[in-house]
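All remarks here apply to the structure that follows.
The complex is shown incomplete by one protein chain, all other protein chains being positioned as in the whole.
Letters A, B and C name the chains as they come in the text, with residue numbers starting at 1 for each one.
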Amino acid sequence: MGVKTWIEGWPVYRQLTGGDPLGRAAAVKSRRSDTLAPRSATADKVVKSICPFCAVGCGQNVFVKADEVVQVEGDPDSPISRGRLCPRGSSTLQLVTGSAREYKVLHRRPHGTDWEELDLDTAMDMIADRVIATRREGWQWEEDDARVRRTMGLASLGGATMDNEENYLLKKLFTALGAIQIENQARI
Amino acid sequence: MAPVDIVIGRKPDLTGAMLGDTDPAHQGGYVDHPPRMGFFTDTSVCIGCKACEVACKEWNAIPEDGLVFTGMSMDNTQGLGADTWRHVAFVEQRKPLAVQDPGVLHDGVDVLALAAQGSGTPPDRAGMTPTTPGDPGDLRWLMASDVCKHCTHAACLDVCPTGSLFRTEFGTVVVQEDICNGCGYCIPACPYGVIDQRKDDGRAWKCTLCYDRLTVGQEPACAKNCPTNSIQFGPLDELRERADARLARLQEAGVSDARLYGRDPHDGVGGDGAFFLLLDEPEVYGLPPDPVVTTRDLPAMWRRVGAAALVLVGTAVAAFAAGRRV
Amino acid sequence: MPGSDDRNGPVEQARQGPGTPGGDVTRDGLRNVRPDRDAVTGVVAGRPRRGRRGHGGGGETQQVPDATFTSYYDKPILNAPVWEAPDIAGYLFLGGLAGAASLLGAGAQATGRPGLERSAKVGAAVAGFLSLVGLVHDLGKPQRFLNMLRVFKVTSPMSVGSWLLAGYVPLAGAAAATAVTGRLPRIGAAATAGAATLGPAVASYTAALITDTAVPAWHDGYPEMPFVFVGSGATAAGGLGLLAAPVAETGPARAMALAGVGLELATFERMERRLGLVGEPYSQGRSGAYVRVGKILSVTGAVGAVLGRGSRIASAVSGAALVAASVATRGGIFHAGLQSANDPKYTVVPQRQRLEEGRPATGTSTTTRPVTAATGER
Partner (left out) sequence: MAECHPVGFQWVMEAKARGATVIHVDPRFTRTSALADIHVPLRAGTDIAFLGGIINYVLQHEKDFREYVVAYTNAATILTEDYQDTEDLDGVFSGLDPEERTYDFHTWQYEGMEVQAASGQRDQEYADQPGGRKRSTKSVRQAGRGEAHGSGGAAISGQPQVDPTLQHPRCVYQVLKRHYARYTPEIVEQICGVPQDTFRRVCEHLTDNSGRDRTSAFVYSVGWTQHTVGVQYIRSAAVLQQLLGNMGRPGGGIVALRGHASIQGSTDIPTLFNLLPGYIPMPHAHAHLDLDSFIQGESPRKGYWAEMRAYMVSLLKAWWGPAATPENDFCFDYLPRLTGSHSTYETVMAQLAGDCKGYFLMGENPAVGSANAKMQRLGMANLEWLVVRDFSLIESATWWKDGPEIETGELRTEDIGTEIFFLPAAAHTEKDGSFTNTQRLLQWHHQAVEPSGDARSDLWFVYHLGRKIREKLAGSVDRADRPILDLTWDYPTRPMPSHPGDAEPDAEAVLAEINGWDAEGGPLSSYEQLNDDGSTACGCWIYCGVYSDGVNQASRRKPSTEQDYTALEWGWAWPANRRVLYNRASADPDGRPWSRRKALIWWDGEKALWTGHDIADFTAAKSPWYRPPTDATGAEALSGVDPFVMQADGKSWLFVPAGLIDGPLPAHYEPQESPVPNLLYSQQRNPVRQIVSMVHPNDRFQPSGGQPGAEVFPYTMSTYRIAEHHTAGGMSRYQPYLSELAPEMFCEVSPELAAERGLEHAGWATIVTARNAIEARVLVTERMTPLTIDGRVLHHVGLPYHWGHGGLAPGDAVNDLTHLSLDPNSHIQEVKVGQCDIRPGRRPRGPARVELVKEYQRRAGITEKTGTEI
């Protein structure tokens, strides 16, 4: 950067030569301000989504840059929400990118006093083994002379924040396992 | 009025020149600038959901501002500051809202004395904790989202010694975080108690009216999210017209408490870029009833400073004159 | 009750008026749609008439009693200055001391009082330098001071002050250095003259610095504050002379101190009286205590300076008292500002009074009543 550029970049110089002698506006604009661009405009893509909190179903636009969610805001196209979000919906970015998110599988042994980390695939294997064993233990072909062909050994709770497709697979798998104790927030 | 007319010690009214006219962007040397943009916050449709607070924090990545239960109705934010750029005030009053039927009926309990128990507010000073004196069958719950006023004559901007605080081409007032040196002068200069210092970095922070978003034609995060359109964003001229019509309609409909705050370009700060429709006196919401930009008096101050300097010189001369004899 | 009629009239209008009740869902689509921001509450329905309780008139028309005022949970309206007392109260004191001391040094040089000259010039240089240190310390990082020289803003006393200090501190330093070493007398003379020229500004501009804020106790004191400041500066510089200079050369210092004390006390008194409620912090609480100590020390120092004029020790003690007086006064003024900003009373009451007396700060009030809106200036 030459001296001339430096001088011309000096706000005092701009004060003396430009339209802002008091140095309160154009003359003092910083380099950062000059190049400011909102991350909602520089995102690589905008993905259409739906708010995950309550059941109003507000539209969301998810802004992605370098494979990271950088902003979530209301979708103005939505006939339901017209681009608006409540405080919970407004906190979606923090929900999905915040420090409260866990990214490691954790395991607590019976009688253990703390978590231990576990490989995801191992965990899935262990869970599958337990499902099979518990299902057998609680199996019933009949109750009071009526055919029931079910297991009372395992149960599930949850689903009201899950996708329809997820619930569908869950209900399908549970029913095929003969497990009937499957419930969600709609009961609560 | 001449655009620049700075002569220290001159008698005539310097206010206009010192403070700029009502097109502050033009005054600031921007040519072909966009219209002045602002907020009209209509508190009569605010539901106090605080979406504005969260949306603002998300967009501007503002740190958490303390986990404190206050007992101030549903307000645990307390006020604007470096880490709170939108603040929703909650006011519970024994007053009617037009002919709204609040359904409540209270008896015989000195609520103000109760308020003194633990709220830290002396009874005679309790704004409304839990409520103001009045008819025990009356209740209204006022909510209002406060924000930087983006004054036409902005004291924070005037006193900033670095040019960090500056007037943008949209007529808004913005802190440039790469320039701010943490001198803190803007903080006591603001007549509304808006701008404040972030403790861990020493710099001053406040609402930017989402300057970055404005540059590409997006509206500020708070206004965009506001579920009931209490926060309205747009060219200030339009907002003022809309607000006048709204006020007239409310007044006609019997909401006689409605008033505009900061809408008048001739008030002590030359009108606010972010102005409000309130349902009670400004101080009820924690707003100053008649704020003045301190730099309005700066010419007089400089004159007094000059005079005092001369007095000091005179004192010194006299001291040496007298000192010969002493 | 006429009030009730007034309230009910528009309700009926709203019920019967055009567009209300509005929205129609016709075969051709929606009609009379209005945006949600047009919603009104308590107008189309509510309770028919007041007075189901025997309490008479509602709170609406009740005037706030004079003794009290309304606030938002007693929260301050202003954000108080975040300056640290040692940094900025010290800055006020040191600036005053330095500025007045530069005059004292120049005068001493001109009138041939080398002892006074040296002590005044060194005092000015050290005070000037320390005031800069105080400022930089308050900024947190030294390089941040450079941003002060990015612009020159006449609207910012701190900007003006920064440029002033940027000029003054080297001059005062050069003046002190030449006075102490005796070298480069010409440069020393020029530096002395320069420092003496800028000195009064250094001593007085800090008044603009604090009064150019929204802090009521500071801002509203702006007519007197510069005189209080130069008075306090003269007191401190005079005190410094009494403390440090040979007793034979202290005459002008003593005179300056006496004049300073007189000026400071008189203008302070006038300011407090004029300010009334807003001036309360100058006599109450922590700040009031500082101010009282300052006054006592000033008077004591002045009396001591006069009575003990022949004694080196008495002069020195008096001088120290005067310097301390200036410190205390500046501290008092600084804390009064904090106290004034932290209590919404000092913000609301005077403004409310202005409005009730029908003399808002400028042409019109910040609050636009419907009647104003109807006439509208546009």
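What we mean here is this: a contact is a pair of C-beta atoms (placed from the backbone, for glycine too) under 8 Å apart; a residue touches a chain by one contact, two chains touch by 3 or more.
Model, not experiment: these values are computed from the prediction.
The chain that is not displayed touches the following shown chains in the complete assembly: A, B, C.
The set of chain C residues touching the chain not shown comprises 14-15, 19-27, 29-30, 32-48, 52. Seen from chain A, the chain kept out of the figure touches residues 45, 47-60, 62, 64, 67-69, 72, 75-82, 84-92, 94-96, 98, 100-111, 113-115, 118, 120, 123-132, 134, 136-139, 141, 143-188. Where chain B meets the chain that is not shown, the touching residues are 45, 47-51, 53-54, 57-58, 63-71, 73-74, 76-77, 92, 94, 100-109, 111, 114-115, 117-120, 129-131, 139-143, 227-229.
One rule holds for everything that comes next: only the chains that are shown with their structure count from here on.
Should one ask which of A-C and B-C has more C-beta pairs in contact, the pair is B-C.
Each chain gets one centre point, the mean of its Cα atoms, and the points for chain A and chain B are 35 Å apart. Once the centre of each chain is set as its mean CA position, chain B and chain C turn out to be 19 Å apart.
Under the contact definition stated at the top, the residues of chain A that touch 2 or more other chains are 11, 22-24, 27-28.
Shared interface positions of chain B, i.e. residues touching 2 or more other chains, are given as 6, 18, 158, 163-164, 179.
The touching residues of chain A, when paired with chain B in their complex, are 11, 18-33, 36-38, 40-41, 71-74, 83-94.
The part of chain A that touches chain C in the complex is made up of residues 10-12, 15, 22-24, 27-28. Against chain A, in their complex, chain B makes its touches with residues 4, 6, 18, 20, 24-25, 27-31, 49-51, 53-55, 58-59, 157-158, 163-164, 166-169, 174, 176-179, 210-213, 215-216, 218, 221, 224-227.
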